[in-house]
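Missing here: one protein chain of the complex. Every other protein chain is in place.
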Amino acid sequence: MTTNAPRGISRRGLIVGGLGIAATSLLAGCDTVTRSTDVKAINRAVTLPDYVPWTGGPEPVLPKTSALMPSAFRRIPSTLMSTKRVPGDGSALHGSVPTNSPVPPSKGSNPYWQGLDERMGVDLDLTITPNADWGNKFATQVAGDTLGDVFTVFGTFSYLPQFLEAKAADLTGILSGSGVRDYPYLANLPTASWRGTVFSGGIYGVPVPRGPLTTGVLHRRQDLFEELGVDPAFGSLDEFVALCREVSDPQRNRWALGSVPTNILASMFGVPNQWEEDDGRLLHMYEVEAYPDMLEASRKLLAEGLVHPDSVTAYNGKVWFVQGSALMLQDSYSAIPGLLQQAEPGSGFRMTMAPFVGPGGAKPKPWLGDPNNAITALAAGSEERIRMLLGVLDWCASPFGTEAWLYRKFGIEGRDFEYRDGAPVLTKTGNSETALGEFPLQYFTECPLPLFYAGAPQMTDVVYESLSSWLEDGITNPTYGLYSPTNSTKGPAIGTFATSAVNDVLLGRAPVSGWKSVVRDWRRRGGDAMRREFEQALEARAGG
Amino acid sequence: MSATRSVTVPAGKARKHRPLDAPPLPSRMLTGFVLLVICLVVLLPFLGIVSTSIAPSSQVNGAGGFVLWPEGLDLSAYESIFAGGVVTRALLVSVGITVVGTLISLFVTAMLAYALSRPGSYGHGVVLSLVLVSLLFAPGLIPNYLVVKQFGLLDSYWALILPTALSAFNVIVMRSFFMAIPRELIESARIDGAGDFGVFLRIVLPLSKAVLAVIGLFYAVGYWNAFFNALLYINDTAKWPLQLVLRTYVINNAQLGGADLGTSSDALPPQASIQMAILVVSIVPILVLYPFLQRHFAKGVLTGAVKG
Partner (left out) sequence: MTKLDDRVRRTAGTTGGTASPPRAPGRRSTWERIRRDRVLLLMGLPGVALLLGFHYLPLLGNLIAFQEYLPFVPLGRSPWVGFENFAVIANGDPEFLGALRNTLVITLVQVVFVFPAPIVLAIMLNSLLSERIKQVVQSVLYLPHFLSWVIVVAVFQQILGGSGLVNNAIRAAGGDAIDFLGNPNGFIALLTGQVIWKDTGWATILFLAVLSQIDSSLYEAARMDGASRWRQLWHVTLPGMRGIIILLLILRLGDSLTVGFEQILLQQAAVGRSASEVLDTYVYNNGVLGGQWGVAAAVGLVKGVVGVLLVLGANKLAHVFGEAGVYQKES
């Protein structure tokens, strides 16, 4: 599930992500728009599925310093576990999923897809929608009842709990507690991910987990720094700014940063991850003292020309990073394979991640990435059918080290991929048939992401090192998995209002001293309502 | 608009004789210069688009995704988009829909426009108001979807043709042209015993080649460029038209290689090259069609007509 509350000045917020302008409250003084919501009832606690880590696979090559640490591997193991049974019953399975990659050829001309059918034991049919248009398509499918058997649901859909109650299968009876052990790979999904599937006192979906690897971290072009003879290390904000000054050279089309690195600055200033919880009371990051300071620091970075000039107007950070016009880029860990892919082979491209720095030398508390990308719901139906579908989803969650995982990612050996230097590499056919390894089936559910970089085993160690330095201290968004009606219906509008206000400060259109009034405005437009509802939700979740 | 027309000399011939009223040289040069500048301003981005699609990957990456002139030729972007057959198929779908849709649209539009061009006919005011008002009120997304679903058109090619087959704007424009046809011509046909449809077929249509060509082009381009209706109504990706496939390449900020989850693949062309390549592919068919229609815009059209 994507974040409920809007992020500050993250790239997602700037580009499409569904942010709009605030609507002033239609009913003055009233804080919710829908009439049919009972915040406490919707956020009732439920016994989550047990967490049973899968142990049947290869041992990670690097020790797990924390429960959140992904399993690290450098190569595909020589023996792969096979999934013993075929979960499906041969019937048709219609799924609705988003996509971020070009569409694969349809089943008739796609042996990879046919192979998926065989292994899952169903006749898989997918309605694929480009991610940017998901909102519109999903709404029409909901209205027209054409969602199919298995469908992706993003947390940003308004009236989500009511919708799930009306149309989705309640999985609590089957999955809660030890029930999930019938599905060993689903039991392998972390508890934090399951939290995102709970609404109205029931488990209404299966998570598509992401977790630590979606944390934003500062990538840096180690090779370019070495070429310039500059040490990229920094231990404080001042050192960071000095570093940026040293390497920025607009005349030569080179800027220190691809965008304002929010997460990095947030840990330097001690800004909480959207909301800060203290004994049941919530404070939003906009309201925190350190936030305007962070804004001011960000503004200075932009004003001094240390950030790529198109970072707000025409963001294309990944390309700039690969090209060398941005030496440092804040992006998720999971962007690494893409960056490696786009790099010119033989150009000496090498990247590392900068360690986080805390306020005044204290331990940094970086914003941990959200546990889920989205959740997948099942259409209401007979228990038999639901169990069958869950079996199929279980297969989809088969982890690294299983033969099913390899097939899902790489397809048919010899046709879709080949081994080169012991690492699997997709062929041109494989690229199109598996949609660049991102066949939309991945949105049904996934295994927890492993630390594995086919063809670049050294990255496993680099990322592991970076993660282990802060993973224990990462902070989560305390409202994740909670539902607030105001956030759902007015959240996007409030979010764009806030983002716009932030951009105004960053770009020098408004003074940072005016931030207090922005916060007042934010609170009036719905911030207070959201806070109240989230606090109620926390209470309800705690069993109160 | 002019009420009368006469035979005009086909423009090609005019070139041979310098007409007496040829604009003076300075004026012509100024016009020419202005047009040249305008053409360059228009062409520059297209040059970039084509260049980026065929430039070697190192150049494209080095330039940040947009080059004006390729330093070499690299067609791998085109290869990669045609691999797998998705784009080829979408191209065929688009062509089919455009051809069939345009024919249907022209037919329906011309008939309605003609029916509306006879003021005083029964229902004229009502139908005209219906057409006009439809220009100003647009139905919402979800009702449109529900209606299409209700008619059983979901996932069918007809969903990409019928809902947009009639454009009120085109009807009004065509009506305007029809109304400008001289009454005398119609009257004389009537006197010869032709009924309404006969007049339409034998007098009005032949005289309206220009507007038919223009409106036909408008419709064709409309069908060719449409993607949103396919997004909503078509679930089977095998039935997707080209523009929707293009959208998945361009708008998603797609990670066109080495996806987020640990795979790696054969060296892919740069993202920008692929995007530009598929863009070129989506424009070329219309470029090919246009010259055929253009002939009809430029010439005067009447032959042996009544001159006032």
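The letters A and B name the chains in turn, as written, and every chain counts its residues from 1.
What we mean here is this: a residue touches a chain if its C-beta (ideal position, glycine included) is under 8 Å from a C-beta of that chain, and two chains touch if they have at least 3 such contacts.
Because the structure is predicted, anything quoted here is derived from the model rather than measured.
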Omitted-chain contact residue, chosen from B:Ile54, B:Leu116 or B:Val245: B:Leu116
Residues belonging to chain B that touch the chain removed from view: 1-6, 8-9, 11-12, 14-15, 18, 20-23, 27-28, 31-32, 34-35, 38-39, 41-46, 48-49, 64-66, 68, 107-109, 111-112, 114-116, 118-125, 127-128, 130-144, 146-148, 151, 162-166, 168-169, 171-173, 176, 179-180, 183, 190-191, 193-197, 199-200, 210-211, 213-214, 217, 221, 224-225, 243, 247, 250-251, 279, 282-283, 286-287, 290-291, 294, 297-301, 307
Positions on chain A where the hidden chain makes contact: 14-15, 18-24, 26-27, 33-36, 135, 139, 142-143, 157-159, 162-163, 166-167, 250-251, 253, 308-310, 312-314, 325, 488-493, 496-497, 499-500, 503-504, 507, 509
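One rule holds for everything that comes next: only the chains that are shown with their structure count from here on.
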Mean-CA-position distance for chain B and chain A (Å): 40
Of all residues in chain B, those that touch chain A in their complex: 57-58, 61-65, 79-81, 83-86, 141-142, 145-146, 149, 154, 228, 231-232, 235-238, 240, 244-245, 247-249, 251-268, 270-272
Touching residues on chain A, where the partner in the complex is chain B: 15, 99-106, 108-109, 126-133, 136-137, 139-140, 143-144, 146, 316, 318-320, 322-323, 325, 332, 334-335, 337-338, 340-342, 344-345, 409-410, 423-434, 436-438, 442, 446, 449-450, 452-456
